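Of the protein chains in this complex, all but one are displayed in their positions.
Naming follows writing order (A and B), and every chain is counted from residue 1.
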Amino acid sequence: MYRYDEYDQTLVDERVRQFRGQVARRLAGELTEDEFKPLRLMNGLYLQLHAYMLRVAIPYGLLSAVQMRKLAHIARRYDRGYGHFTTRQNIQYNWPKLEDTPDILAELASVEMHAIQTSGNSFRNTTTDQYAGVAADEIEDPRVYCEIIRQWSTLHPEFSFLPRKFKIAVTGAPNDRAAVRLHDIGLIMRRGDAGETGFEVIVGGGQGRTPFVGPTIREFLPKKHLLSYLEAIMRVYNQLGRRDNLFKARIKILVHEVGAEKITEMVEEEWRHIKDGALDLPKEEVERIRAHFAPPPYETLAAAQPAFEEKKRADGAFATWADTNVAAHKVPGYAIVNLSLKPVGGIPGDATADQMDAVADLAEHYSFGEIRVTHEQNLVLGDVRRTDLHALWRKLRDIGMATPNLGLISDIIACPGLDYCGLANARSIPVAQRISNRFADLKRQHDIGELKIKISGCINACGHHHVGHIGILGLDRKGEEYYQITLGGSADQDAAIGKIVGPAFSSEAVVDAVETVVNTYVELRQNGERFVDTYRRVGKEPFKERLYAAA
Amino acid sequence: MPLLRDGALVDDPWVTVDDGTQLPMDGPAIVSLERWQAHRDELLGRNAPLGIRLKSDQPPALIADDLDRFAVVALEFPVFRDGRAYSYARLLRERYGYRGEVRAVGEVLRDQFLFMLRCGFDALEVRDEKAVDQWREAVSEISVVYQPAADSQTPVWALRHRRSAAE
Partner (left out) sequence: MALQVVTANRIGDGTVVYLTRVGGWSERITDGEVSRSDEERDTLMAVAQATAEIPEVVEPYLIDVVEEAGVIRPVRYREAIRAQGPPVHPAFGQQAEEG
């Protein structure tokens, strides 16, 4: 993974000192809250319902064991013993003190981490495929470009006061595991005519109040032009993005109002002036960064692992887990292991300090000391020998991270909702917990198959409800929590926004409603169809009929 | 309002003339884009330096052909959150090659100084004289830059390889 050199380290150290000064000025009354707010937000510090909340950047979701231990330490020492992994591959702490944040940032800096631009109207953490670098279907490792983007977008002098926040996602694989079409900019690695790699450029996707699947504005961008093209997009957006209305300030609205064609024209025109200039990274720099992502020293192993197959035959629970939570690795004899942060009835994405420490140990022992955070709020050990899977599984069971539910109905994404969030209309976490309990029977979950439930506590859609196969959105109806259900969304390469199925359900009724939807699907499905396949074939009517039949 | 240049308070010979106000007979004057567009000949006939003030929705493309007539281009930050003028300043410097004064006016706060300098502003109209004391720290607290801009700082990706080439 990428390691800081002295320049990177100097920047985060200076940033800590700068923020320490800003906090001191705030506590001394020299800065008003209005003036301080953008400064603290540029360092990931929010004020939520109960306390401050600190969001720490995990660049493209990649962590070392040492960093994970530091996150555990921060949870223990400065928070309440836990953290929350988010859909943007970051971690949030729910109870930090303002007075402590400079110290927390200093602790982070000591392990090459920070909270820069995890909030505020600037570039946010660039996200990617959690299987980057190890996926069997990958064209090229996108993390090299994520790191290049991370550096270029850090404290960018021109784009630190954008109309609104800005999120970039990159994938190197045709199977989209990073929801790239739902980002302000999405980049998909493609092959050009001569077999060289480059990017398809998508602009103006997003969720929130007005969800859009982003249009492609360039089919193929040679890699050397990456930064100049991004800068051209940003310059157009910074000048023309709406600043009169917070809800219309994202680039997706600009693209929608102006039209993708016109945006493309403007971007290309701006790009004409700046391409082949100072933004072309020198080859040596690209190679320097690429070297950090060189494959670890894999052993030469046989693709077939009889011992592993034998263990599967002997132990049904292990087999279920291996079939569900383990993915194919590009190197023979290795596997990608998903650690579920969705135990039955648990809080999606939460991990205790002890769990974090344990994961760090396991990563060192089994996976070259690296951990990945997924946008579905789970963790991944990317490079595990197949022969180690059984031992690893047993240890994961001990720390409650072996629930074999990846991609199943209890692998729910949920935002913090009204339990923590100042903007929420309704709670999200308890709904996730109740659904998870209702479908606790793993056999039933496996019979239902792939089904993604995503829950947001308000229209900001932090819980991705628009792209859930079943999406749940919290509403406030005269002081009561209500939940609107959408069906048929998808965040994959076939990205789609879900359709509202009908009137919202009360908090008591919503879990029953989800079960009705699931039962309807089970009755209607034909040979091996997933939930979304059935939905796409039959549409929302049959579900609607069943849901509202009694009314 | 106090004017900062290179970290020092400097005398400001310029007066900013509101649209409704009579233009002074002589002396350097900064006028709005609207007045410039409506009274161009009259303004050019004056025998004194001229500056122009652009609101945050008035890109410098609107005056690109006339830039050599202005000794000052003042770019407005109606609120500090409105970051359009950062792009305008870079365009003035890098696209149109403007060498006169680019002045930041409006809500110009200490924590933006560094970004402003990097984008090509060379004069800042600040709230009060305290800004002089804040200046040094504000512009030096982050010494590493990751991207080229309108200033002369070398991005680290160039520094890295300059050094390794020398080794």
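Heads up, the rule we're going with is that a contact is a pair of C-beta atoms (placed from the backbone, for glycine too) under 8 Å apart; a residue touches a chain by one contact, two chains touch by 3 or more.
Just so it is clear, the model here is predicted, and its values are computed rather than measured.
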Partners of the unshown chain among those that are drawn: A
From A:21, A:343 or A:430, residue that would touch the chain that is not displayed: A:430
Residue among A:42, A:134, A:399 or A:418 touching the omitted chain: A:418
Full-complex contact with the absent chain, from A:19, A:52, A:199 or A:393: A:52
Residue ranges of chain A at the interface with the undisplayed chain: 26-27, 29, 32-33, 47-52, 80, 94-99, 347, 418-420, 424, 427, 429-430, 433, 479-481
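Please note the rule applied: only the chains that are shown with their structure count from here on.
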Interfacial residue positions of chain B with respect to chain A in the complex: 56, 59, 80-84, 86-88, 90, 95, 109, 111-112, 114-116, 118-119, 137, 141-149, 156-161, 164
Complex contact set, residues of chain A against chain B: 5, 7-8, 10-11, 14-15, 17-18, 21-22, 35, 38-39, 121, 151-162, 227, 235, 238-239, 243, 273, 278-279, 281-282, 284-285, 288
